[in-house]
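For this depiction, one protein chain was excluded, whereas all remaining protein chains were kept in their positions.
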Amino acid sequence: MGVVHGEEMVLNIGPQHPATHGVLRLQVRTDGEVVSKITPYMGYLHRCFEKHCENVTYEQVIPFTDRCDYLASMSMNFGYVVAMERLMDIKVNERVEYIRIIMAELQRIASHLLCTGVFGLDLGAFTPFLWALRDRERILDLFELTCGARLLYNYMWVGGLSHDLPVGFVESTFKFLDYFEPKIDELENILAHNKILVERSADIGVMPKDIAISYGVTGPNLRASGVKWDLRKDDPYSIYDRFEFDVPIGQGLKGTVGDCWDRFYVRILEIRESVKIVRQALASIPKDGDVHQSLPKKIRPPKGSVYARTETPRGDLGYYIESDGSPIPYRLKMRSPAFTALSVLDEIGGGWLLSDVLAILGSLDIVLGEIDR
Amino acid sequence: MYRDFGTILFATVLAIILVAVPLFISWLVAPSNKTREKLQTYECGEVVDGSAWLQFNIRFYVIALIFLIFDVEVVFLFPWAVVFKELGLLALIEMGIFLLILVVGLAYVWVKADLDWVKRRVKYATGRYEKIAIKQEQ
Amino acid sequence: MTENQQKLIDELVNKGLDGDMDAVNAHQDRMVRAKAKSMIMKIQKGILKRPPLKKISPEEVPNGDIVQNQEKKENKQESTSAKVVRKLLEKFPNEIENEEFDSHIQLKPDKWFEIATWLKSEPELFFDSLQCQMGIDVQDDILESRYNLHSMKHNHYVELRIAVSRSNAKIPSVEKIWRVADWFERETYDMLGIEYIGHSDLRRILLPDDWEGWPLRKDYQEQETYHGIIVPKMKEGWE
Partner (left out) sequence: MGLFTNKFQDNIIVEKLDKLLSWGRSTSPWFFQFGTACCAIEMMAAAASRHDLKRIGMIPRSSPRQADVMIVAGTVTMKMAIRVKKLYEQMADPKYVVAMGSCATSGGPYWQHGYHVLKGVDLVIPVDVYVPGCPPRPESLIEGLLKLQEQILEERPLTRKMA
């Protein structure tokens, strides 16, 4: 029986939709079930971040970077701070570097937890979402212990930190890690090897290696396609080269390399790597060293520009800062990893069923605050 | 024998009442202002462009037909199953023949590949979706 | 410290400041090496003046002392842009506008598409991923589009800049070469109004289609209302 096409209708998986993780509108051409073309419309959360960066001083930009990727605000601060310290040639002491690594890796665990939970939610599994958020709450308690905020921290300043670690932080983090280790296996057993989830995500939304590179996809999505590219190893910033951890890439255990299941499973493996890093960092954190030591009184970077990249849970985040010597940045461009991850959706999403498209979107793990800036 | 039908009548009347009274109360009490925007179709907050009344693919009709056949078959099975004990061996053989004919129909539909539901072409398909991958030119 | 050792240190310091630190590290005398390095660090911090260059050639002496913003990555990348410039000069002679290539290469817009294809296809450079493309409003009449290219294979990285005037801001689009440029260029068009010739569907990506003005230009005025909603912060008593 030849391929008989019916007419195609335009369906808006619109700005308000539980599966779009925020305000993203997918205009989908479908004949009722099979999706032939997806055009994402963004900008529903364009909060003029770059215009703000041209009107506020360098210290005041940090809370705005928090709000760009509100699921991984520590990593956003970290990216901005690394770029500024490279621009102003500031060297922070050892203790600050260690605390930053611990916070960034804890934030990676929290962000990946929420992403895997919501991916299960997209495919209809509600309980793992509650488990993931229950464990994530414990990490938010640790953040609240140090800097008082649950979600948006303004914790890493240019040249130091806002607060030092509270008394008992190291012990409570160790306690959390011991509690958390079996929980990852539990989450993996209920979700990763679940027949329904495997059926709905293996072999679906395959992203080949060259498509991923040409679309500029980075982070877990790129690693799931088999490219071993992790900024913490390939372009090491801060003191990541002191810790030994490996970079998990997609092997196509349940289907082919680079399908939805791989992107999902790579994140669970990365949670384990981050736990390893946090353990090593906590073990060898220097006791002395003031976190406010190299905070500059007045941030006036020299005239010039810098482009620095760091590894956030969604990919490599680049800050291009152009300064003209005044305390207010002349231009700040944030290269957002989720922005490029979304641009590949039409390429790998065409031709699948409507429900598969939502599984592909969930596996790409996009955050709209960072896409629209 | 007639008493049985009495209970059925009572059950249907009770059902009707239990549905009608809440509906009436809600019509009486609930606020209702049918504005123009409210009555528009909800599409995630977007203005609806194009309509869903379009010519669907023929495969939906074929599958509906196949479903109808086997549904009617089940309808015949129910009364037979209720009085199955009294009828003895003869009914069993008749129903066996009836089911056999339908199984032959099912086999025919299966072989004609009307059951693999979706005809689609995917750009990067490997593994079990290999057969529906668009053959790359290079 | 003997006279020639001092001269040797000055010479090493000059070389170090010009970017090839390995000459300083290769020097076998430990004390001279240490002295040269400490002088370089002091000069970089701006405490010490740069020692006078031995062979003073007119155009090489820059105006005033150079406080080079040197750091580890810049050295590695500098050799890349120097390499790219050397190869560029052979292929496209009159395309480069700026002289000192420490951080970026300035290009003219008209031949940019061929340069871009060549940058990607050249096996020796092989820039296969466009890391970040941004637009910036430099002076009152110049808009600049900056490209940060990176090569996965050689792991080196270069920054190219193309300046156009504000009136006819037209740059050839590189969407066909790096697929990621499709959305980056749409965003730069949306924010700054730089037109990319040859782009498949150049329209606003973040702002609604009927938004007036280019927000990231320095002389941007907010529009009064949008669909009847007051845009600027009009609530009284807020200031």
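Each chain gets a letter, A, B and C, in the order it is written, and its residues are counted from 1.
Everything below uses one rule, namely that a residue touches a chain if its C-beta (ideal position, glycine included) is under 8 Å from a C-beta of that chain, and two chains touch if they have at least 3 such contacts.
Treat the numbers as computed from the prediction; the structure is a model and nothing was measured.
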Contacts of the hidden chain among displayed chains: A, B, C
Per the touch definition above, residue among B:T7, B:T35 or B:Q55 touching the missing chain: B:T35
Contacts of chain A with the absent chain, listed as residue ranges: 14-18, 22-23, 43-48, 51-52, 55-56, 63-64, 67, 70-71, 114, 129-131, 133-134, 136-137, 140, 150-152, 368-369
Touch list for chain C against the chain that is not drawn: 207-208, 211, 215, 220, 222, 226-227, 229-235, 238
Sites on chain B contacted by the missing partner chain, in the whole complex: 29-33, 35, 37-38, 40, 42, 45-47
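The rule we apply is simple: only the chains that are shown with their structure count from here on.
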Category of the chain touch graph - line, ring, star, complete, other: line
Averaged-CA centre spacing for the pair chain C and chain B, given as whole angstrom: 63
Between chain A and chain C, centroid-to-centroid distance (C-alpha), Å: 27
Distance from the mean Cα position of chain B to that of chain A, given in whole angstrom: 43
Residues of chain C whose C-beta touches two or more other chains: none
Set of chain B residues in contact with two or more other chains: none
Chain A contact footprint on chain B (complex, rising order): 43-46, 48-52, 54-60, 112-114, 118-129, 134
Residue ranges of chain A in contact with chain C within the complex: 42-43, 46, 48, 50-51, 54, 86-87, 89, 211, 213-216, 227, 229, 234-235, 302, 304-305, 307, 309, 318, 320, 322, 330-331, 333, 335, 339-340, 343, 347, 372-373
Chain A residues within the chain B interface of the complex: 1, 3-17, 25, 31-34, 202-204, 206-208, 211, 255-256, 259, 347-348, 350-353
